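Every protein chain but one is kept in place in this view of the complex.
Should a chain be cited, it is by its letter among A, B and C, assigned in written order, with residues numbered from 1 in that chain.
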Amino acid sequence: MRYTQETAKIMSKCEIAPGVFDITVLSPVIAKSARAGQFVNVLCNGLTLRRPISLCGFNREQGTLRLVFEVRGKGTDWLSGLKTGDRLDIIGPLGHGFTLYDKNKKAVIVGGGIGLPPLVVLANHYGENATVISGFRTSSAAILQSDLANTGATTILCTDDGSAGFHGFTTQALDDYLINNACDVIYTCGPKIMMRGIARLAQENGIVCQVSLEERMGCGVGACLCCVCATKDSKGKHFKRVCVNGPVFMATEVEWND
Amino acid sequence: MRYTQETAKIMSKCEIAPGVFDITVLSPVIAKSARAGQFVNVLCNGLTLRRPISLCGFNREQGTLRLVFEVRGKGTDWLSGLKTGDRLDIIGPLGHGFTLYDKNKKAVIVGGGIGLPPLVVLANHYGENATVISGFRTSSAAILQSDLANTGATTILCTDDGSAGFHGFTTQALDDYLINNACDVIYTCGPKIMMRGIARLAQENGIVCQVSLEERMGCGVGACLCCVCATKDSKGKHFKRVCVNGPVFMATEVEWND
Amino acid sequence: MTDMSVKLCGVKLKNPVIAASGTYGYGLEYSEFYPLSRLGGISCKGTTLHKREGNPPPRIAETPSGIINSVGLQNPGVDEFLNVYLKKLKIQDIVVIANIAGNTVEEYCAMAERLQESQVDIIELNISCPNVKLGGVNFGTSCDSVAQVTTEVKNRTKKPVMVKLTPNVTSIGDIAAAAADAGADALSLINTLTGMRIDIRTRRPILRNNTGGLSGPAVFPIAVRMVSEVAKRVSIPIVGIGGIASWEDAAEMMIAGANAIQVGTANFHDPFACVKIIDGLKNFADSLGLKSITELTGTLKEW
Partner (left out) sequence: MTDMSVKLCGVKLKNPVIAASGTYGYGLEYSEFYPLSRLGGISCKGTTLHKREGNPPPRIAETPSGIINSVGLQNPGVDEFLNVYLKKLKIQDIVVIANIAGNTVEEYCAMAERLQESQVDIIELNISCPNVKLGGVNFGTSCDSVAQVTTEVKNRTKKPVMVKLTPNVTSIGDIAAAAADAGADALSLINTLTGMRIDIRTRRPILRNNTGGLSGPAVFPIAVRMVSEVAKRVSIPIVGIGGIASWEDAAEMMIAGANAIQVGTANFHDPFACVKIIDGLKNFADSLGLKSITELTGTLKEW
C-alpha cells in the first residue's frame, strides 16, 4: 500500500508572515516514505475536495511533516484556524517528487512566494552547494529565509518592490547569477509565469531544470484525470496528471504555451 | 424589531443524562423579551437549516438563556461538541409561547422525555400550585427533576420500564391524578402520541389544555409555511404555522388524527 | 460610489437583490429584523386564484447544502393577497412582484386581470412550481405551453410579466426562447429541482408529499449555468435565482448574465442574508470603481 490516510495531530503552528502558516503534524507512516517534492492532500472541514499541500520538510525519526501554506480561500482559511493538538485528515505521500542528484552538484533553486516551501528540502540536500533565489512581492511577505540559510545554502532574496534584497524578479536574478557561476541543475516552484521564465533561462544555458506545477485536483492519486497539465514529446501534446506524473516535471517536457 | 440575531457565548455546559446537554448562553437581547414556551433557532456548523430549541429558562438580569437538548442527528451532535466560551448564532425569541394564568391556579404540567425543557418555566410560574408529571423510558434518561422540585412543584416521575417512580405512561399517571385532585389547566410537551392522550384526558375532564408541538422548520419566523400542523375550527381544517401560531396551541384546536 | 439601482422591465429597483418567492412570505416577518425598504424588491409567496391549504407536513427536509420543500402553494388567494398583504407592503417603499400560479391558462389570466388594477409592480408567472398536481410544473416543461400561457397573460395585463422557469427540463435555452418570443418582459430562473429524501428507519419519504423542490447552495452551479445559457438566447432581462448565499454568489450570477437576483433559502440560514448581500455587492462594486452595478451583468468571458 503506497498511500496512507492518517489523522495527524498538529504539534506546532505559527504564522510566519501575514496569512502564511507553518505547521508541524505527527504523521509517522507518511513521514517514513516521504520524499522531496511530494505533497499531502488535506481534508478541510465542510469541503468536498481535499487541498494539496507540499511537504516543506519531514522528519523520519520524529514522524513529523512540516507544511507551510498561505490562506487563499475557504480551505486554507479553515486550516489556518486550527490549533496545536487538533487533528488533520491527510493522505500521502503523493506525487512524483524532485529527482535529487549528488550533493556535490551545484544546484540553483528558484522559488516565488508560496512556491518556496517544497524547495527547503532541496536546500537541505545540496547544502553549501545550493544557491536559493527567492522572490516575493515585498519584504514582509518573505518566508523561510533563515530555514534556507541554516542549510548552508547561499540565499538571494528578491522583492518586486525593492523593499529588501535585489530589486526585481527572480528571473533577472538568475540571469545575473548564471553569468558568473557554475550550475548543474535548476529547480523551481512558484507562479507559472515565473517558472516559464526560469525554464527558458535554463534551456538557453543548457541546464537541466525541474519544475513543480500546480493544478486543481480531484482524487490526488491519479484516478480521475482532473489535474492534468499540457506536456509535449516527440509524438505531440499530451495531458499528464500533476498528482502522479508530477507535481515535478522536467521543464523541457512542459507545454508552456497553453 | 421583534426578532434578534445574537452571537451568544456559551457560559456553561453539562451533560445531564446520556446524550442530553444543558447549556447556558449569554444572549441579553433575546433574554429580555423571552417568554415561557418560546424557542430560539440555532445555526449549526455546515448545515443549511437552523435547529429550533425551546427555552428551558431565561434570566433577564443576567441576560442568559438556558437550552436543554438531546442529540438526535447532525445538528444536535455538533451542538453537543461545543465548549464553554464558544459562540452560537441564534435568532429569537420565536414563537407564541404558553398562556400563563394566575399563579394560584392549579396547573398540571405533563412532559415526556426531551419535551420537558420548556415546561420548567411553567413550573417556576406556578410553583407550589404546579404538579409536574414527567415520563421517561427509563430512570437514567430522567432529566430536570431537581430543577422542577426546586420550584416548589409536586413532581411525579414515571418510567416506561418501572426503573424509577410510577411504572407506566404519563397518561395513566394523569388519569389517576385527576381522580383526587383539582386542576385548572394542563400543559404538555412531548411525543405527539403522548400529547394526544393528554389532550383527550383534558377534554374528558373539561380542563383547558395547552400543547407545545414540533414540526420541521424552514425560516422559523412564519415566512415560508414549511412548519405547519393541521388544526381545525368551525370552518374546517387549516394548516397553521408551528413557528408563529405555535409552538403552543390549545389542544382542542389541534387536528390530532392527521 | 456605485449606483446600485437596476431597471427591470421598466421598474426601478434600489438594488438588484430581491427576496425570492415562497421563502419570504409577504416580507412582514423579515421586517422584524430590518426595514424592508433595504431590499431591491420582494417576490411574494406564490398566489393562486382561490385560497389553497397546501400539502400536509412534513414539508421540508435538509439535504447536503440545501433543502427540499413541498409547501404546495399554501396561500390565501389573490383577493386576500391584494386586500391585506399588498397594502401592508406598499406602505414600505418596496418594489412588489406578485408570483402567480394557476391550474389552467384561464386561472393565470383571471389573476393577471385582477392584478392589472393593483399596485403590484411586476407579475412573475410561476409556471414551474413542482408541488401542485394540476398544471404547475407541466406548463413550464414544454415550449408550446410556456408560449401559450405567456401570450395569454400578456394579452390581459399591461403590467410587466416575468416568466419563472423550471430547471427540470432538457433545454432551458429553448424554453427561455419560447417565453421571450411569446412576449415575456423578463425571465426569472431557476425554480427548484425535484428531489426526494427517505428516512431509512421508516423507509418513508421525509416529505409527506414524497418529493419536493431542491433549493439552496447545492443548486447554485446549475443555476449559474442555466442563467448563462439563457443569456445567450434571449435579450430580455434575466433575474438569477438558485442557491445564492453570499455577495460573491450574487456577483457570479450577475456576471453570468443576471440583471437582478433573488435570494431564497439563504434567508432561512441567515435572516440578514439579503442585506449582507446588498452591502457586499456594493463594496465590491465600489472597489472595482463601477459607475453602476449594471456594469457587472453578462460580463462573463467564456473560454
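Here is the rule we go by: a residue touches a chain if its C-beta (ideal position, glycine included) is under 8 Å from a C-beta of that chain, and two chains touch if they have at least 3 such contacts.
Quick caveat: nothing in here was measured; it's all calculated off a predicted structure.
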item	value
Chains still shown that are in contact with the chain withheld from the display	A, C
Among C:G72, C:G102, C:P160 or C:P205, the residue in touch with the chain that has been omitted	C:P205
Absent-chain contact - pick from C:G10, C:P35 or C:P64	C:P64
Residue among C:G40, C:G102, C:P160 or C:G195 touching the omitted chain	C:G195
Missing-partner contacts on chain A, residue numbers	1-3, 5, 43, 47-50, 91, 215-230, 237-239, 244, 258
Residues from chain C at the interface with the omitted partner, ascending	63-66, 68, 141, 168-170, 193-198, 200, 202-205, 208-211, 214, 216-222, 224-225, 228, 243, 245, 248, 251-252, 255-256, 284, 299-303
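Please note the rule applied: only the chains that are shown with their structure count from here on.
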item	value
Whole-Å separation of chain centres (CA-atom averages), chain A against chain B	56
Distance between the centres, which are taken as Cα means, of chain C and chain B, whole angstrom	36
Numbers and ranges of chain B residues touching at least 2 other chains	none
